[in-house]
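Removed from the display is one protein chain of the complex; every other protein chain stays in position.
We call the chains A and B, going by the order they appear; numbering starts again at 1 in every chain.
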Amino acid sequence: MRYLPKSPTDREAMLKAIGVKSIDDLFSPIPEKYRLDRDLAVPRQMAESEIVDWFKQRAKENGDGLTSFLGAGAYSHYRPVVIDALVQRGEFLTSYTPYQAEYAQGTLQAIFEFQTMVAELTGMDLANASMYDGSTGAAEAVMMAVRITGKHHAVIARTLHPEYREVIETYATHQGIPLTTIAYRDSGRIDLGALEAAVGEYTACVLIQSPNFFGTIEDVEAVAEIAHKRGALLIVSIAEAVSLGIVEPPRAADIVAMEAQSFGVPLGFGGPYCGVMATKEKFVRQMPGRLAGQTTDKNGKRGFVLTLATREQHIRREKATSNICTNQALVALMVNIFMTIYGKVGLRELAKQNLAKTAYAAAQFGRHANVLFSVAPRFNEFVVETTEEPHAINSRLLGHKIVGGLPLKKFYPELGNAALWCCTELTTRSMIDTAVGLVADSERSVDVKEAEPAEALR
Amino acid sequence: MPQLLGDRRLSDLQWHRRMDGAAAGNHRSRTNGKTLTDKYFMKHMTRKATRHISQNEGLIFEKSSPGKAAWKLPPLDVPEVDTSKLLGKQERKDLGTMPEVSEIEIIRHFTRLSTWNYAIDLGMFPLGSCTMKYNPRVNEFVSRVEGLANGHPYQPEKISQGALHILKTLSDCLIEITGMDAITLQPAAGAHGELTGLLMVRAYHHSKGHPRKKILIPDSAHGTNPATAAMVGYAVENLKSNESGMVDVAALAAQMNEDVAALMVTNPNTLGVFEHDIHEIAEIMHAKGGLLYMDGANMNALVGKARPGDFGVDVMHLNLHKTFSTPHGGGGPGSGPVAVKRILEPFLPKPVVVSKADGTLGFDYNRPQSVGRVRAFYGNFGMFVRALAYIFANGPDGLRQTTEDAVLNANYIRKGLEGTYDLPYSTRSMHEVVFSDKVQAKKGVRTMDIAKRLIDYGFHPYTTAFPLIVSGAMMIEPTESEPKEELDLFIEAMKSIAAEVEEDPQFVLDSPHNTRISRLDEVAAARKPVLRWKPEA
Partner (left out) sequence: MSYPTDRKYTKEHEWISSDGKVGITTHAQDSLGDIVFVELPKVGTELTAGKTFGTVESVKAVSDLYAPASGTVTEVNGELATSPENVNKDAHAAWMVKIAVKDPAELNVLLSAADYEKFVSEEAGH
């Protein structure tokens, strides 16, 4: 086995040194009847070339050379090659959680820079070293709000990513946190009247997403006012981090729970991604997850350590702020490098391109189909309502190597034949024009087809 | 109360002044007449490491200046937009202190930082219960294959068959390896797997009419176990270990009743000891309708040699980043699949991968008894690719040999250090061994001090002060990835440190001596937290 660095002679010598006859003697603590006396039924040992072939075959089955208009919590942005060149350095890739600070300053300083940039971008005072992903980060934020306020009710926008909502439901079930979901209005934004009615003195937090699941930018300040008036915290979830380059961050929020996948993390069928949590300074001791802090060594030299560890499970056990143990260090490093590459000016220009492509696409689609929620500003997603069922449209688009927008019926039955489309800086004008053309064709043909039999039936 | 780091700043400071003098070559050290240069390259000094130039590097923000850039966007092929018209008051005008630097500066910045880390690629990383094994590079390569790396989680199933095939194949392999019946790959990490597993335990009991009230947890358990139980709304009841460091079966029988939902056991446990009576433990649980949860953190001792499903476990999580070689990456990402017996299958998080009538694979969302979702999408897919590549590279014979070598290595270290360090439990070790600092503590040197000194010898420290049932624990897990030569160097280093403790405990207390920074002031960091950089006002 090529990963094992021992010759049979080494093994013999070691067994002899230990004072046992055979390797089986070392497994004698396992009662004999539970020792496996056969080979595991897993594929045979493969050569590296065979492994690569096998995975390349699987990649082909996933479809090749497609153009995609999917977003909905997972975004296709360009990943500068510098990211993979750096994160594959063994000293980052094969190191552990930096508990031994003297021997892990690289990871610790990188985390400190990550925390700084995330805090700056989200408009919060500080940020942690990362969470599993945007969905679990949002759930952790709700639990954090419950700890801070001592209240047990969470109000959640229906325009929060539907899978994030599902995760929050799972987490909240056994913690006695009742959830109230607030509908959206025709603008695509949260219904402020309904929100006002739902938030009570017993409410721990209001959780919205902005830009929300439809791509619509919420009026965060108006929501904050309603929440704060009743002593509830405002949590803002951000699924599309690139929006922060051009959209005002939710400074009125108390906690920001963000998915940072857009910042240089591969789509990779949904993971690993990088959740981020940022908050106000006064709430730091209730924040879950790791934190790197600046300090000095005995010579006064600047250095970094994991700090405020007493919040965590390995010390507090059942009284910990969360059971979270790992963070997404290596993915956070990708995010970190991406933020560093684009920086102060690049992030804004990048976001601007997303905005422009989306504005163009929405206008083009609008000529042939109904683009919903156009009153409020949006970032890089929009909802297109068609006459024909979007799955049927998407099947035809796929024939032209285009993956169309996400049909929304599964998550929002009331939206009928609507689909969520996304454009990023990687979406070209010709891709948009082709997709719009195909949708327009299908809309025209449906109009013709439906006109006749529908009349006949009446 | 665990006292891990005493307040030694004053003495440390004095010591360093002396060191500075010694470095100039004209002072003698304070003890036994040796020069400090002798101390650095002294008789005990290691053959593994030596000192080397280390580049200094500031924070990236300190390199920033307006006009530098590491990015370039293609020309915009659609009309420019008026951002203030589109966004109104929602437009962001300024990105504050975000950096502006060039590409070469970024490469150097992160490369310099990287050289300040220790890593498996540099040598043995004997952290107990962390399974710091070799992370094969083919894993990284295949995870970046176009078509796997850029697949969208919502792309139609028709064009996701490759990804589904990977999920299915890995699931089948892990089910076979654990001897369980069904699995979810959704949890993002071990602790997340624990949460998922306990949610299923709760749902199972609920379906029987009574969710029950508490979880039994041995006192040797990892801190995530009680933290997780609390998150699922269970009270935690501690279970004392017996004198062999195992679950006390009689105590368990006495504590087990119809209010107990499950026992969370780690096997081998955190002492590296296989729970010999595991089947009896399972029977005690099952007799009163309880379930047996196994924390699979230490599965590296069992793969190909024994299967939890065969010895009575009902639900368990795996850590792909431990046993199945996906990289720790400085703290994550992990992946924590949860395998279950048939009785728990209806409660798996949704969706689950199913084979459809037409022979293709798909996701089944129609799972009325499911505990729900624990994460958006399907889990840390990139880790599944890596873990599966690891299983392929090993095959059944490689997996078995891997486990055997892991256990061989731990026992070799145990033999090598027995007599030098106190072995609080003499029960047979599997893949890791736990010593204590009892002998060295008499000289005032504790496990953390020895750990810090180990850094000077070119090794990463072992796990300190855990498990909690051992005072001054030194938990060592070499994994299968170490050649005999590296193990010999480690044993030599540990013996050398033990000798130093006898001769000059203060020297060990002041370590590490060879790192670019010395021990950091953790007290100041916690009293007045500085968690982000700010420009000087």
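Everything below uses one rule, namely that a contact is a pair of C-beta atoms (placed from the backbone, for glycine too) under 8 Å apart; a residue touches a chain by one contact, two chains touch by 3 or more.
Computed from a predicted structure; not experimentally measured.
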* Touch with the omitted chain, as defined above, among A:Ala309, A:Val345 or A:Ala440 -> A:Ala309
* Structure fact -> Touch with the missing chain holds, among A:Arg285, A:Lys301 or A:His400, for A:Arg285
* Touch list for chain A against the chain that is not drawn -> 285, 309-310, 315-316, 319
* Asked: So which bits of chain B touch the chain we can't see?
  -> 1-7, 522-523, 526-527
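Just so it is clear, only the chains that are shown with their structure count from here on.
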* Centre-of-Cα separation between chain B and chain A, whole angstrom -> 22
